[in-house]
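Right, I'll just put the structure down here and ask away after.
Complex shown without one protein chain; remaining protein chains in place.
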Amino acid sequence: MSAISVEGVSKLWGEARAVDHVSFAAPSGALLVLLGPSGCGKSTTLRLVAGLETADEGRIVVAGRDVTGLPPAARGIAMVFQSYALFPHLTVTENILFGLRVRKVAAAERRGRLARTAELLGLGALLQRKPSQLSGGQQQRVALARAIIAEAPLCLMDEPLSNLDAQLRHEMRREIRTLQQKLGMTMIYVTHDQSEAMSMADQVILLRDGRIEQDAPPAELYARPETVFAARFIGTPPMNLVRLADGPGGAVIAGSMGPALLAARGNGLLLGVRPEEIALIDRPALHCLAVPAVVAAIEYLGADSTVSCAVGSETITVRAPGHVTLSVGAAVTLGLPPGALHLFDAATGRRRDELTGAIVATARLASTITN
Amino acid sequence: MMSSAATGPVGHAGLRGLLGRVAFFFSVVVIVSPAILVFLWMLSLAFKNEIDNIAYPPIFIPNPPTLANFVSVFANSPFALYTLNSIIVTGSATLLALLVGVPAGYGIAKARAYKLGVLVLLARLTPGLSFLIPLYILFQVLGLTGTLVPMVITHLVITVPIVAWIMIGFFETLPADIEEAALIDGCTLWQAFRRIALPLSRPGIVVAAILSFIFSWNNFIFGVVLAGRETRTLPVAVYNVLTFEQLSWGPLAAAALVVMLPVLILTIVIQREIVSGLAAGGIK
Partner (left out) sequence: MSSGTIFSDGVDEAAPPGRLARYFAIDGKRRYMLFVLPALAVMFAVIIFPWLFTFFMSVHDWRIGQTKTFVGLQNYAHLLHDERFVNAVIRTLVYTVLATVAPLVLGVLSALVFHRKFPLRGLLRGIFIMPMMATPVAVALVWTMMFHPQLGVLNYLLSLVGIPPSLWVFDQATVIPSLVLVETWQWTPLVMLIVLGGLASLPSEPYESALIDGATPWQMFRRITFPLVLPFIMVATIIRTIDAVKAFDTIFVITLGGPGTASETINLYLYTQAFAFYQIGYASAMVVVFMVVIMALCLLLLYLRQRAQWA
């Protein structure tokens, strides 16, 4: 039995569908991330699960109970807001214990839970302070404490790290993930930051315009994006997507003279390859397809460099380690491993798995070059 | 000079600047003096003795200042009773208005039901007498004349709209996510209101209560129609001092001062809030 199951849920604002027939489920103890750009409906979906908005269609089931018609208080959830939403007129202790007091939990039980939670989150010294006397990071931890003390089956988080600076965000990311795993909490986490999603999630739901683009674990999302949108959303720098054209011997990169990369028509297809998968080679190698290119720009970032190369009428970005001793306009050869290539339909944006078999094997190409 | 609306300290350097500053200072004096002079004159009349008050040319500074006028006011008519009446009527009308108006302001702000705010405006547009005639008859029929009840109920026409109006504006500024957090933590709508919204709205409630108090205290027209000898409020009482004692300016000024004093003090107390609150609330 899954801890949370969302079935065909929709939310309409007048004519517009903010959330359109969204369905997903997560097992108990999983960290599920709702990922997407702003306006994709991830926060709305979270609020529908929370009960702060009412679904126009569909069902929401939490821990086996259909909660679709219930108010938030009766759903068995806890939530951390982007702005933390701490009660300004109460102390940290009163903030954390608020829910337990309202639900009339016995005083002894309250004390016990408070002690454990405060210890877990290192809030011991702050218990008598008011929210205005806390730093951003401390407020965040109080909000977390308030959520986990309820020991609810499901914990919801709405971009809790957005208001923190980058350094703190990285720390808190790990802390939250550790906490979640330690307590075995089922968590739904909303973010627009794909690196947050990749590092924390057991399962990622990528949303776009109110619909689910892809529902998969992070590894699968990275290795097998279902659509062009998913391909470009995950990974920094984003995946290269170049147009293919018809050429002698098969599909070539648009505007280039070859080599053929696909034993099929290239028109109407997009080739995807991640910058980190491409190598700058100086001679043809057996494990990858060699494509000639011209350096257009180089960005040196310290640990690695981003080299933009022109191939035909397309641009391919390569991530190379360290400092690159190339100059703009130099001719280079890009090594593309066949296993790292993705094919997408240019019109629909969807993955074209059936064509993967047509990717030219390197042995055949090697013979072409030596000719 | 004063036609520039840019904020900041007055004046620039040089003679031009000095002239500008003097002119500005002069305009400040001109603007504030009518207000302050009338009140000073009232003080002067109240503390001068009978002879000095009808002297011409008028004497400005009481010499010596006397409290005889105040004594006379309280001695010749039951002013203490009238003060009590005012306190009871205004206090009750304000309390009831808070009881009813604060939740109403909350409900309207959260539901964004501004059409109901129109009712508040309607109360403001209508002349007082149009409520009075039917209510006067009603209270006669109910046999309530001679008690303070008619006054309290009628004053609700003044106090409830004020409280509701100010609280609507105030609750609109309350961030929604705090109440959502309360709902998720287990509160019903009412509990979220009582435990979270209400404590946080204390400043707004204070302003609403004080403004409601001031305008109810100052009300004259309802009292003139509905009040009997025993149930008069202060504004009515001070009016009657004029009718029966024609040229006793001392007691009259003293009575006027006594009536005004509470509201003037309250004004100074919440002066800042009035400036920001009324200015904002005046914008429909």
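Lettered A and B in written order, each chain numbered from 1.
As a working rule, contacts are C-beta pairs under 8 Å (C-beta built on N, C-alpha and C of every residue); 3 or more make two chains touch, one makes a residue touch a chain.
Keep in mind that this is a model prediction, so the values were computed, not measured.
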item: Of A:54, A:133, A:236 or A:348, the residue in touch with the unshown chain; value: A:54
item: Among B:77, B:154, B:201 or B:231, residue touching the chain not depicted; value: B:154
item: Among B:89, B:151 or B:164, residue touching the chain not depicted; value: B:164
item: Contact set of chain B toward the excluded chain (per top definition); value: 1-10, 24-25, 27-28, 31-32, 34-36, 38-39, 41-42, 45, 54, 56-58, 96, 99-101, 103-104, 106-108, 110-113, 116, 119, 122-135, 137-138, 153-154, 156-157, 160-161, 164, 183, 186, 189, 193, 214, 217-218, 220-221, 224-225, 234-236, 238-239, 241-242, 249, 252-253, 255-257, 259-260, 263-264, 266-268, 271-272, 274-276, 278-280, 282-284
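Here, only the chains that are shown with their structure count from here on.
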item: Chain A and chain B: spacing of chain centres that average the CA atoms, whole Å; value: 58
item: Chain B contact footprint on chain A (complex, rising order); value: 50-52, 71-73, 77-79, 81-83, 85-89, 98-99, 102-103, 146, 150
item: Footprint of chain A on chain B - complex, ascending; value: 175, 177-178, 180-188, 191, 195-196, 199-200
